[in-house]
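My questions will all concern the structure given below.
Only a single protein chain was left out; the remaining protein chains are all shown in position.
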Amino acid sequence: MTTHSSDKAIFTRRESEARSYSRGFDTVFTKASGTEMTDAEGRTYIDFLAGCSSLNYGHNDPDMKAALIDHISRDGVAMGLDLHTDAKGAFLGAFEENILKPRDMDHKVMFMGPTGANAVEAAMKLARKVTGRHNVIAFTNGFHGVTLGALAATGNGYHRGAAGVTPSGVSRLPYDGYMGEGVDTTDYIAKVLDDASSGVDAPAAIILETVQGEGGLNAANREWVEKVGKLAHEHGALLIIDDIQAGCGRTGSFFSFDGWDVQPDIVTMAKSASGFGLPMALMLIKPEHDIFGPAEHNGTFRGNTHAFVTAKVAIEKFWSDDTFKGEIAEKTEILEGELKKLAAMVPGAYLKGRGMMRGVDVGTGELASEICGKAFEKGLIVETSGPNDEVVKILAPLTTPVETFRKGLSILLESASEVTSNNSIAAE
Amino acid sequence: MTTHSSDKAIFTRRESEARSYSRGFDTVFTKASGTEMTDAEGRTYIDFLAGCSSLNYGHNDPDMKAALIDHISRDGVAMGLDLHTDAKGAFLGAFEENILKPRDMDHKVMFMGPTGANAVEAAMKLARKVTGRHNVIAFTNGFHGVTLGALAATGNGYHRGAAGVTPSGVSRLPYDGYMGEGVDTTDYIAKVLDDASSGVDAPAAIILETVQGEGGLNAANREWVEKVGKLAHEHGALLIIDDIQAGCGRTGSFFSFDGWDVQPDIVTMAKSASGFGLPMALMLIKPEHDIFGPAEHNGTFRGNTHAFVTAKVAIEKFWSDDTFKGEIAEKTEILEGELKKLAAMVPGAYLKGRGMMRGVDVGTGELASEICGKAFEKGLIVETSGPNDEVVKILAPLTTPVETFRKGLSILLESASEVTSNNSIAAE
Amino acid sequence: MTTHSSDKAIFTRRESEARSYSRGFDTVFTKASGTEMTDAEGRTYIDFLAGCSSLNYGHNDPDMKAALIDHISRDGVAMGLDLHTDAKGAFLGAFEENILKPRDMDHKVMFMGPTGANAVEAAMKLARKVTGRHNVIAFTNGFHGVTLGALAATGNGYHRGAAGVTPSGVSRLPYDGYMGEGVDTTDYIAKVLDDASSGVDAPAAIILETVQGEGGLNAANREWVEKVGKLAHEHGALLIIDDIQAGCGRTGSFFSFDGWDVQPDIVTMAKSASGFGLPMALMLIKPEHDIFGPAEHNGTFRGNTHAFVTAKVAIEKFWSDDTFKGEIAEKTEILEGELKKLAAMVPGAYLKGRGMMRGVDVGTGELASEICGKAFEKGLIVETSGPNDEVVKILAPLTTPVETFRKGLSILLESASEVTSNNSIAAE
Partner (left out) sequence: MTTHSSDKAIFTRRESEARSYSRGFDTVFTKASGTEMTDAEGRTYIDFLAGCSSLNYGHNDPDMKAALIDHISRDGVAMGLDLHTDAKGAFLGAFEENILKPRDMDHKVMFMGPTGANAVEAAMKLARKVTGRHNVIAFTNGFHGVTLGALAATGNGYHRGAAGVTPSGVSRLPYDGYMGEGVDTTDYIAKVLDDASSGVDAPAAIILETVQGEGGLNAANREWVEKVGKLAHEHGALLIIDDIQAGCGRTGSFFSFDGWDVQPDIVTMAKSASGFGLPMALMLIKPEHDIFGPAEHNGTFRGNTHAFVTAKVAIEKFWSDDTFKGEIAEKTEILEGELKKLAAMVPGAYLKGRGMMRGVDVGTGELASEICGKAFEKGLIVETSGPNDEVVKILAPLTTPVETFRKGLSILLESASEVTSNNSIAAE
């Protein structure tokens, strides 16, 4: 397709004002491969946004691409409702073999409408059905989606403000570290659960992200997550780990809680689940809680078969042994080192997150935004997060070649350096 | 991939009990083309379910398939968040040119999480934001999805029962025909809207399907829809037409309300929007109501670029002139004729629906289910709908060749005939 | 106490703008006896408002007054929480003997916070506990109070608009006659209850007033109420009759449904329950549904002992035989006759209500208000009701002497006559 410079007019003319990323990265993208995206002008960008962690394996991974083209070419099923298809069976087999079995997880897999929010809605409904309770405990700065059920669990005020009705059924408690250094928030959680008149009703579930992506890359300590998991179970509640953003290798292992002493009853997944950025969502359910009736929670696109095809390749290619894990660890070290340099440029700035889900809190949304804007000028796609967008967030594909990775980071540091020295000059 | 008879074990072992269609059509599908699906045993089925109207143009349409393979082959963007991509631009251009302009529709297009439920959630939120009101009027037997916000508008008790919390913000009113032949339910709707103490709060929106697909193929009369639209506007409410199942040609024209004197403020679309069965959802918004802030309603998979690629082809191939409309009309006539024969086999049975969205109410879910089961044995995929699954529902691809179409219908009639004569014999 | 003309200043200065009746009847009342009230200027008014049916036995009934003074004089308990007191025991005994036993009612009596709204809240909670369902069916134009739980059941938009959060847990259905002459709304009620996807969830209860006082004096037919009661029981729901305004003789018998073939599981009472206008609320509960735990629904003023004292006298004085019933019947006849004359003065006006709970719909709130205003000038206290205050409502004490009653009615007719002829003149 020929792309003309006039192309952007159609978006202004016909796309809703609800569009967002296109405002910060105002160009028309036409190609993408690995960690790079190319726009209609032929300009190439390093992509450290990676579909908000939906492209952990990069754009258009060649093996997934080949498998997908093969599937389509041979008239493989594209849309399968929730019928059995060979592609779904093959994905389930690969997932069982490479992910569940090695971790002794006996969970069942449920596919729902292919959005993370839909997975969260299904998880909350299921927990309520299992326990006969209505209350779900969610945490400060948590983000779980914007459909009404999930939105009740989401902390973000901008999104909550659009609810239109009073969200209900969720109690909010402080996440790890929320009350400052000295305070272990599990003490408070334990107290409200023990206290029959705390006003926090006996919960159906506690839902948490081990690293809060949208909330500002707040990483909970392992001990905190383990303690919360135990509290949930002691009080008859299910533990839901929302691994939509932190899962699929983002924190260094497939699940963000691998190796921890924590037994989630439900794990929600989406974003990188398909490996290729295709819409796919699922949840893992302990078999004893697998009590939805047929289609009790349903949806049309539960069987996006293309996604099963690429997801199977992703599982087998990256998770059949520990090689990939090792590569992530290596890049994590580089990332930490460089981001500490960035943090050192801004008084009070500090590193946040875990594994390859990292950022630097630079204090204000204005500064973070300036840095990202400057980086985009220089060919790097990078975004902010946090309550006031004050965190420069790096979600590079986990497969990024070291050289590209270093190049991207150096653009970022350069941008930060320019912005901060400009600001210093302006301030003088 | 080789398929073994053991293949189904993985589904039992690892897929949640929430799975549903796979129970009625218990085989593993491996290929699909046009109106036919093939299973692992090499058996071929005529598909009159068509992804619940997500495959209006059939499976793996060759032109969409070619465009998609081309896109993937040249490393076109697969996952684009809500960035500008050439594929999205091209889709918007084709949609504007072939759909919006000819109808003088100045609507803006919003993409959201790629499920119909997500479109409905966004539509209800937007209507509430626009009006500052919380109440949404929905109808008996309406189906709008199962995430919490949409579920409040959905009538189905099985799905509502899984909510886990009290749904709120929706008033239920009787759909066209719900109170029997003699009663025009718009009189009641008008009365509760006029009456300051009716208990039906001034609505933000009235949401309706022109044909209720899941609700039993209840088709509203044009006059009823027009009247309801006028009532909405007279009372400061938005009219939301949920065209998720009835749109994209299913009733004979692109929109189910084409040519009617009705001005929906919002139209929700999903299912066949991508043309290929890929996850995609959108809503059309009158520009004066396009007031969501950037990302105020957001989601990761708003840019399933593969879907834009196929959707563009679908729009241009089928809707650039009236040829396709004519073909649908022709098949509609055949369908009506054959289904009347089916109806004649069962005392009290009658034809329901509109266009190619048709069914026969055979009185009980048991009988409908027996007929569909028998049809499947004979190589036809066909499903039930309605409050008690009492309607045999035909949602054949609109592109089905006449010969195949007649063959499918003859299997259906044969099945009905066998089941009903068996039942008569058994009854004797 | 001496009353000065300056007395009203304190109300303007210190009483909230939420005050209402005092705006229409703008004087300071100092004494009241039987059907008459006297103001600070010594002016006497005939009271056809009667505390909105809280004073069915008139102001300061001499026997209740004597018993109350005696009780206070001998240091009888005034405030008894929900402790056993002799006064409560005596009331329960009298109520059992004169009300429950003669009607073969085995109901238990529960006292709650002394407002009708509190009785409704308790009734709805109990029905939900008994059935494990959340939905309560309430009717168009119903009025059940303005605390949040009761408000969800109330139809009045002005009051609903003040909720501040989205009311939930109530489905609205059309009251008897709401859909016009030819339509039996129980057909619709039956249909939505039978229909698993009607969107009206299986109800915990159906709550209704046999005559809707605030809603405009809409009187349901006996057959309609009986049918609704049967439908409730067939569908596993409790029938709650809210007899707060229509009970205690207002419609001609103690309960508004006396002699009808209807078995309410719960009856809510307040207003005239104490006989003297003192705050008191109670509900009658079929013993099998008496499953609240101790204090599960509680409140401080459940034992307004003064109210028990007067309530006992009221029960014994007026309901130990049929004399009072006969007197009401006699006055009802007078009332009907006179109100028909009133109706005849206004084109389109018509008589509404039942028994001594009567009014005339004069078409507009403006006219009704003018008539009441004129009447007040002439010494009659009478109010409006209905969605647009279009009904002139007469709620005279049931004990009003015939002469006073006729005098009040003649003032009313005179007022109507003057207002309507003035209007005619103005229109010319």
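Should a chain be cited, it is by its letter among A, B and C, assigned in written order, with residues numbered from 1 in that chain.
What we mean here is this: a residue touches a chain if its C-beta (ideal position, glycine included) is under 8 Å from a C-beta of that chain, and two chains touch if they have at least 3 such contacts.
Keep in mind that this is a model prediction, so the values were computed, not measured.
Only one of A:G215, A:G303, A:G353 or A:P397 touches the chain withheld from this view, namely A:G215. One of A:I69, A:A202 or A:I291 touches the chain omitted from the figure, and that residue is A:A202.
Across A:H59, A:H134 or A:K374, the residue that sits in touch with the chain not pictured is A:H134.
Residues of subunit C in touch with the missing chain: 1, 3, 7-8, 10-11, 13-23, 25-33, 37, 40, 49, 51-52, 54-55, 59-60, 65, 68-69, 72-86, 88-90, 92-93, 95-96, 100, 108-111, 113-118, 121, 124-125, 127-129, 134, 145-150, 152, 158-159, 161-166, 168-169, 204, 270-271, 276-279, 285, 290-301, 304, 306. Residues 134, 138-143, 154-158, 160-161, 166-172, 174, 178-180, 182-183, 187-188, 191-192, 195-202, 214-216, 386-388 of subunit A touch the missing chain (whole complex, contact as defined above).
Contact residues of subunit B toward the unshown chain are 165-166, 168.
Methods note: only the chains that are shown with their structure count from here on.
Per-chain Cα centroids separate subunit A from subunit B by 30 Å.
If each chain is reduced to the centroid of its CA atoms, subunit A and subunit C end up 57 Å from each other. Counting partner chains per residue, subunit C has residues 166, 168 touching two or more of them.
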